[in-house]
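The other protein chains are all here in position, but one chain of the complex has been omitted.
As written, the chains take the letters A and B, and residue 1 is the first residue of each chain.
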Amino acid sequence: MSQKNEFKLNPKPSWKELPIASIIPQPSTSRFYLTGDWRSFRPVIDKDKCVGCGLCWSYCPDAAIKWFEDGSVEVDLNYCKGCGVCAEECPAKAITMVEEVEE
Amino acid sequence: MAKRIALECSHAISLAVKLANVDVIAAYPITPQTHIVERLSEYVADGELDAEYINVESEHSAMSACIGASAVGARCFTATAGQGLALMHEMLFIAAGNRLPIVMAVANRCLSPNLSIWGDQSDMMASKDCGWIQMYGENAQEVFDLTLQAFRIAEDERVLLPVAVNFDGFYVTHVIESLTVLEQEEVNRFLPPRRKAKYTLHPDNPTTWGPIGLPDIQTELKYQLEKAIQNSKKVIKEVWREYGEISGRYYDVFEPYRLEDAEVAILMMGGHCGTARIAVDRLREKGLKVGLIKLRLFRPFPFEELVEATKHLKALAVVDKAFSPGGFGGPIFSEVRSAFYDLDVKPRIVGFIAGLGGRDIRVDEFMGLAEKVLRGEKIEKNYVFLQVRE
Partner (left out) sequence: MIEVRWHGRGGQGAVTAAEILAHAAINEGKYAQAFPSFGPERRGAPVVAFNRFDDKPIWIRSDVYEPDVVVVLDPTLLKNVNVTEGLKSDGIIILNTSKKPFEAKERYGFKFKMATVNAMRIALDVIGIPVVNTAMLGAFLKATGILKLDSVLEAVKERFKGKAGEKNVEAVTHAYKETVLVG
């Protein structure tokens, strides 16, 4: 993997270390912030009911849903925080929110 | 020595901005500032200045446009006054916090109400804590010079802060007088095109500006700004020295006048220092040892320099063209009092609030206040509103 896949910034820098104006010089650092940890319910997609409209993809606030060429969708559980917007908006009622089980 | 030419002070700034070869001007007209950007828009329309002139819908947008343009690396200028500066207030902090070297001329104007187009320094004083370097000019020559210097100071990599060049509405802005200007080649040598900063907004190398600042980061960020503006004084002095070498006009954080053997000095900023100077001359003719300190740099405030230059005085009469309702007199007065607090032996420091809303401060009024202080007259709370009809 390239260096870009590492989060390089000190989250608690000294004022000298902090880049000028606190600019974040590394692009797309939000990738390193795994909001999947927040989830207590997970979306489960019923592939038979899914019509491939992509509404869940467009509503997802964390861009955690991937929408493929063939219309199928997949949830990236690293980022899905379990908000349930996708299930609420799905016109085919193909998404169910299922409680995460205690491990 | 170059020939003196006649220019309205506002147009002296326009000319300096043109010579600085700015890339972007974004502005909204407001009296008494309008003449500056009017002339700049003519320069652009006539092809004399190759810049993007953005007509915006408000001062808030003017500063926003400058912020965006400056972040991609453009040399930016705007100008405003009074209510315009107030409307811009929010964005002033964004410009400074993002360390963008924008230069702005402020034609100091009283804040409403009542609707007043006339001058005092209450507009910039209400924005004194916005993180900008703030300078005050007395006349056409100074505002021309300060504007050119402002770009050099702002863009210096050790500084990277916006600079406000202040001058009094009408009493300076609208006066036609003489000044000596620099040739384009001289300006080009003094002020080369803006260098690419370490971080610049560009799609090829994405960076995030002004992200959320969690409590973990914000203190360090603010301290960084404080260090930057404190450290800028060294660079400002360097730039002034260099400018002096090419122009013969040397600048400093303040300008003393007949101070060496003075017992009392008037201290103020802006155009009325000229009138105060006449008052000093007349008091000297009467045998009274009075001097003047024309403060030029308000932020960063030259605490040490001021104490060093004035600690021998019996008293300082600080004249503010602004005040803080319910606070401790005028803003300059407060700073000067703070500067001296730790000294065991210090001059008496008396504040005078005058010249509000365009009211003239006459020679005899300056003489009167200096004599009052010289006589050691008791002044309750040590500051007083002059010119108020009872």
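Everything below uses one rule, namely that contacts are C-beta pairs under 8 Å (C-beta built on N, C-alpha and C of every residue); 3 or more make two chains touch, one makes a residue touch a chain.
Only a predicted model underlies this, so the values are computations on that prediction, with no experimental measurement involved.
Engineer: For the chain that was dropped from the view, give me its touching partners among the shown chains.
Structural biologist: Visible chains that the missing one touches: B.
Engineer: Among B:38, B:238 or B:360, which one is in touch with the chain left out?
Structural biologist: B:360
Engineer: Taking the entire complex into account, which one of B:73, B:256 or B:274 touches the absent chain?
Structural biologist: B:274
Engineer: Where the complex has a chain not shown, which of B:28, B:43, B:77 or B:118 is the residue touching it?
Structural biologist: The missing chain is touched by B:118.
Engineer: For the chain left off this view, which of B:2, B:45, B:72 or B:176 is in contact with it?
Structural biologist: Only one listed residue reaches the unshown chain, and that is B:176.
Engineer: Which subunit B residues touch the hidden chain?
Structural biologist: 4-6, 117-118, 138-139, 168, 170-172, 174-178, 271-275, 277-278, 358, 360-363
Quick note on the criterion: only the chains that are shown with their structure count from here on.
Engineer: Once you find the CA centre of subunit A and the CA centre of subunit B, what distance in Å lies between them?
Structural biologist: Centres of subunit A and subunit B (C-alpha means) sit 49 Å apart.
Engineer: For subunit A, which residues count as touching subunit B in their complex?
Structural biologist: Touching subunit B from subunit A are residues 11-16, 18-25, 27-29.
Engineer: Name, in rising order, each residue of subunit B that touches subunit A in their complex.
Structural biologist: 97-99, 160, 198-199, 205-211, 213, 216-217, 220-221, 223-224, 227
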